[in-house]
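Working notes, beginning with the structure itself.
All protein chains but one are shown in place.
Note that the chains take the letters A and B in the order they are written out, and that residue 1 is the start of every chain.
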Amino acid sequence: MKQLRIIGAVCTAATLATTGLAFAQSDGVDHAKADAEFAKFRAEMEDSNPAELFELKGEELWKTKRGPKNVSLAESCDLGQGVGKLEGAYVKMPRYFADADKVMDAERRIVWCMTEKQGFKYADIAKQPFAKGNFTPDITSLVTFVAGHSRNMKFAIPMNDPKVKEAWEIGKEITAYRAGPYDFACNTCHGSDGKRIRMQNLPNLSTQEGAYKGVFGWPGYRMTGGVMLTSQWRMNDCFRQQRFPAPKYASDTVTYLLTYMTGTSNGLLYKGPGIKR
Amino acid sequence: MADPMKIRAQMKGDVCEVRVLMSHPMETGQRKDGDGKTVPAHHIQTLTVALNGKTVVSGQTGGSVSRNPVFGFKVKGAKAGDKVAVSWVDNKGDKRTDETTVA
Partner (left out) sequence: MDLLRRTVLKGAGASGVLAGLLAAGVLKPTLAYANDWNKAAFEAKDFDVALKTIGAEGAAANAALVMKAPEIAENGAVVPIDVTSTIPNTTYIAILVKKNPFPLSSSFEFANGATGDVSVRLKVAETSVIQAIAKADGKVYSAQKEVKVTVGGCGG
């Protein structure tokens, strides 16, 4: 983890100019109007958000005795606020868990509870960890259920915990790390203001406003494909879009990135489970 | 049995606003999956909304209604405490009924 080396120089403005992103606003589209329409559209969709269906499913999974050890998560899983305690747990992760000796985000912690407390195998969960087609994995519904208990609460991950601070710093380094066949880093798309790909505005993750946009609505019901997806999925998909190899499911790298974005968003309100394009 | 729906029935003045979120894949029968195979049609065909046992809305849908459909209706003559039941039947004969109390 700490041995992560940054190979190559951090992007400079000059380098960015050659990546061919949409800087120009002269494409004949009224983006301000479109953005306003999209905001209205999403607000409408948030009322009766299909994510609620997955919260229902997650509740059943949380409360049922399952796995080889035949134990429920409600009676065995500590998300940082005490065993079985759900209120405000989601917005206080990622956090350091002494029993695992790791900083963990919500999804990773629930997976840990499923393997350590219920006896499920990581390999089985990691085989198909994200929703696809008509399949939604149990872990997704569980994350949605847990997240629902932090609705409208302020992000408050323990940044004064040295382990969390360290994870945040590494996450920041990762966003500047260029790799893959296109030599992209997260910062290539998310490192400065005013960038856009077609109709989608790209948040600047190095600012609080931008980092917040990356975390306030996940897990979210994605209209494209009609599936429930989590922030672990979103990081995985970013890697795919950069033409990077897929990150290991629920690995340190993803936790560091989530710690970086969530820590930067401390103090702002969590609005999920949300609805996404 | 099929997954439960979420029904909300609220009085707004003298009108009861009913909002229902259903769990259903609503496959058109035209979509191809990751392996290139066509996913067969699987969607809700009929639905009903009943107030205290009396049908107030009878609907029919095809596959072009969105996945995990949401419908909204308005009913006059309802009051807090009344029962609103929503039912659906799909093209495979699968069905679901859920009920809520008017708030």
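Note that in this section a residue touches a chain if its C-beta (ideal position, glycine included) is under 8 Å from a C-beta of that chain, and two chains touch if they have at least 3 such contacts.
Since this is a predicted model, take the numbers as computed values, not measurements.
Undergrad: For the chain that's been dropped from view, list the shown partners it touches.
TA: Output: missing chain touches A, B.
Undergrad: Which parts of chain B face the unshown chain closely enough to count as touching?
TA: Touch set of chain B with respect to the missing chain: 15, 19, 28, 30, 45-46, 48-49, 51, 54-67, 69-78, 89, 91.
Undergrad: Contact with the hidden chain only, please: which chain A residues?
TA: Against the left-out chain, chain A lists 34, 37-38, 40-42, 44-45, 189, 196-200, 202-203, 213-214, 222-226, 234, 237, 241, 276-277.
Everything that follows uses one rule, which is that only the chains that are shown with their structure count from here on.
Undergrad: Would you kindly tell me how far, in whole Å, the mean C-alpha position of chain B lies from that of chain A?
TA: 31
Undergrad: Which of the residues in chain B come into contact with chain A in the complex?
TA: Those residues of chain B that touch chain A are 3-4, 6, 8, 19-21, 23, 25-27, 33-34, 39, 66-68, 70.
Undergrad: Contact residues on chain A for chain B in the complex?
TA: 47-50, 52-53, 56-57, 132-134, 221, 226
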